[in-house]
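Down below is the structure, laid out as structure tokens.
All protein chains but one are shown at their positions in the complex.
Letters are used for the chains, namely A and B, taken in the order the chains are written, and counting of residues starts over at 1 for each.
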Amino acid sequence: MAFSSEREKLNLRKRHARARGFAFLCALVTWSSVLILGILLFQVCIDGFGWLDWEFINSFPSRFPDRAGIKSALVGTMWLISLVAAISIPVGVSTALYLEEFAAKGRLSKLIEVNIANLAGVPSIVYGILGLAVFVRYFALGRSLISGALTMSLLILPIIIIASREAIRTVPMSIRYAALSLGATRWQTTWAHVLPASFPGIMTGVILSLSRAIGETAPIIMIGALTFVAFLPAGPMDSFTVLSIQIYNWVARPQPEFHDLAAAGIIVLLAVLLLMNATAIYIRSKTERRLK
Amino acid sequence: MSMTESRTTANQGKNAVPAVLDIRDVSVLYSGKAAVKNVSCKILKNRITAIIGPSGCGKSTLLRSLNRMNDFVDGVTIEGEILFTDQNLYSSDVDPVEVRRRIGMVFQKPNPFPKSIYNNISWGPGINGYNGSMDELVERSLTQAALWEEVKDRLHESALNLSGGQQQRLCIARALAMEPQVLLMDEPCSALDPISTAHIEDLMFELKSRYTIVIVTHNMQQAARISDFTAFMEMGNLIEFGETDQIFTRPNIKRTEEYVTGRFG
Partner (left out) sequence: MATNSPTNSSIRKLNKRWGEFMIKSWLVVCSALSLITTAAIVILLVVESFSFFQNVSPSEFFFGTRWVPILEPSSFGVLPLLWGTLQVTIGAALIAIPLGLASAIYLSEYASDRMRSWVKPALELLAGIPTVVYGYFALTFITPLLRNIFPEIQVFNALSAAIVVGIMILPTIATLSDNALRAVPESLRQAAYAVGATSYEVTTRVVVPAGLSGVMASFLLAISRAIGETMAVTLAAGQTPNLTLSMFESIQTMTSYIVQISLGDTPAGGVAYQTLFAVAALLFFITLIINIISQLILERFREVYD
């Protein structure tokens, strides 16, 4: 007999035990990761909630923890993200449209494609150095909002392009052919049919990229956003600070009070991010319903 | 191919009807490989011309070269000329967009825009600067496509709620709204049930008086029922072209006879 039944049974029991143990281990690990997320949020809330009030939101930073607030950082973030959106959305979506709808599938479009994939993997601090050398110094825009916005736009462009291309690719070819066969030009086809149909996907990608921009700290530090700003920026040429910088500044201080302030700042930052993601989900569900 | 050519002209000689499209020695190559080889024939005004042949014979490719839809396929090249009102469609001074305005197309699968029924019809004329009454045009086109009675009360509902057969008639109406000189139909019934197919065949009979129709079909009975002329293609070659009666009852070429009698394909 090739299979001795007694030994085989014992062996099988062992194998089953191993399989169960392995499954349990994998589940345990996964749930631990989720647990870490829980601990992280819990820790932030415990530390920060006590400091979170209207005064915190509506005050400028201060040497004294109980008088410090994030007004200038919050306003700076809003400014920055509006500028980044205004720059990166048209450019990113245009690039995606060019690559998907216009470019011949040749060596050049392949080169651009590979290049974008690589840009998406460049460390954010390298973008910071690029922004510092090109926008702050070479174009002499200074340590201003516009320098920060341009730098951040370069950083998130690859993500917007990749997400938009994926969304555009989901539009069936038959729709394009239908429009083209009616004597529409490429752009008329794109504008009237491809863009509306891929809009929810593009918006989702855009909002996720913008949330990345909100959370990024390193490039903004590089181009020299200030850490202590007791005024509100009035235009794109003004200097500024943002939430993530303010949080970094507080975390980097030794006094525990400032750590708690940082926690309160983090709650605000996460709330902004949550709001944006909720918007993405809302836009998505709404436009999807309309298309159906 | 010279034999085919002479036969083609012989057939054409009996007709006083002018040709709308004159296909002259056309080859279509995909990255160097020929999908259509040296095809010549004439498409006559207000007639239905059917292109039949086994799948992969190049009939759809030939059809798509008639309104330059092949331009959107990467690596495609076209040799020969196609004369449309005495102008070569592939001459460098021709605007392919203008070509597609005048030579409309209906596709294999119904492909309405994900918009309302009304907007499906009105979009094409709209972008091409139509300045008459859009409501009238929509009604006229839908009536011509025998769809008006079914949809007149829900013009602003999504076209995607229509049945497959209705969607295909909507696509025909959409093409008709451009008042094209030629209507190309690429197996328009292959995704439809028999009743919808009968609807569309009836429709084509009625459209004949105003339009020139070229239809690709793999369904020989359909070609025999509706067309005036039939072109039989195989492996990229135009084997035989002639009046439908003649092709189906007295084909000149053995291969054609084998195909129409169902011995292969």
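Methods note: a contact is a pair of C-beta atoms (placed from the backbone, for glycine too) under 8 Å apart; a residue touches a chain by one contact, two chains touch by 3 or more.
Everything numeric in this text was worked out from a predicted model, so none of it was measured.
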{"item": "Missing chain: touched chains present in the view", "value": "A, B"}
{"item": "Candidates B:R64, B:K115 or B:R140 - the one touching the absent chain", "value": "B:R140"}
{"item": "Sole residue of B:E179, B:D228 or B:E257 that reaches the chain not shown, by the stated touch rule", "value": "B:E179"}
{"item": "On subunit B, residues whose C-beta touches the chain left out of the figure", "value": "84-85, 87, 89, 93-95, 97-99, 102, 140, 144, 176, 179-181, 210"}
{"item": "Absent-chain interface as seen on subunit A, which is shown", "value": "15-16, 18-19, 22-23, 25-27, 29-34, 36-37, 39-40, 43-44, 47, 90-92, 94-95, 97-99, 102-103, 111-112, 114-119, 121-126, 128-130, 132-134, 137, 154, 157-158, 161, 185-187, 208, 211-212, 214-218, 221-222, 224, 244, 247-248, 251-252, 259, 262-263, 266, 269-270, 273, 277"}
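We take it that only the chains that are shown with their structure count from here on.
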{"item": "Chain centre separation (subunit A, subunit B; CA means) in Å", "value": "49"}
{"item": "Interfacial residue positions of subunit B with respect to subunit A in the complex", "value": "67, 69, 72, 74, 97-102, 104-105, 107, 109, 111-114, 123-124, 127-128, 158, 160, 171, 174-175, 178"}
{"item": "Of all residues in subunit A, those that touch subunit B in their complex", "value": "104-105, 172, 174-185, 188, 192-193, 197, 291-292"}
